[in-house]
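Every protein chain except one is present and positioned as in the full complex.
Then we have chain A:
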C-alpha cells in the first residue's frame, strides 16, 4: 500500500510538472511574437526599417550615388489613388533627402489609411534612416481630398558597396473600420497595435515595424 501511495504521489508531481511545462510553452508561443520582432530588428531581415527619428549621419560619401526607387501599392479593396511624386531619386550616402507620395480619396466618405513600408533588399533596411515619414501616422482624408505626404530619409554611409539600388515600397491599408469602433484619440493604440511596442511615439500604429 505504501508503494502504491508513493507511486500515486509521484504521478501527481509528474502531472504538475508537465502541466506547468504546457502552460510555459503556451506562453512561449506568444513570446515568439516579440522574439521574432527583436530578431528582425537585430538582423534587419524582412525589410523593416527600425531607425526612425532624428539622425545625424557620421559623415557623407559623395563618391557614389544610390538609386532609391519609390513604389506605391494599394492593399486589396483600397480605393485611394496612391503614387510616388518622384518614382526614383538619386542620393549619396549621408545626404538628407525629401520625397513625397500623393494620396487622393475618390470616395464619398471620409477614410483613414495606414501605409506599411518595406525595403528591398532587406540587407539595406538597417542602413536606411527615416527622419520623418507619413507612415508614422494614420492618414485621414475627407471625401475627394488629396494630400502630399512627405518622407525624409538619410542613407547611412556605412551602406555596403554592393548595394546600388534600394527599393522603398509602401502598401496603403484601409483602416477606417477599425477607427469607427473607437474614439480616435484614446483607444486607437489598444485597438490596432501589436502587444509588443515601445511607447516612444504615441498614437502611431505599427510603429515598431517602421
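Following the convention adopted for this analysis, a contact is a pair of C-beta atoms (placed from the backbone, for glycine too) under 8 Å apart; a residue touches a chain by one contact, two chains touch by 3 or more; residues count from 1.
Please note the rule applied: contacts and distances are computed from a predicted model.
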item: Absent chain [UniProt protein name; select from "3-methyl-2-oxobutanoate dehydrogenase (2-methylpropanoyl-transferring)", "Cytochrome c oxidase subunit 1", "Glycosyltransferase family 2 protein" or "Sugar ABC transporter permease"]; value: "Cytochrome c oxidase subunit 1"
item: Which of A:33, A:88 or A:144 contacts the chain that the document leaves out; value: A:33
item: Residues from chain A at the interface with the omitted partner, ascending; value: 1, 4-5, 7-8, 10-11, 14-15, 18-19, 21-30, 32-33, 36, 43, 45-46, 75, 114, 116, 122-123, 171, 173-175, 178, 181, 190-195, 197, 205-209
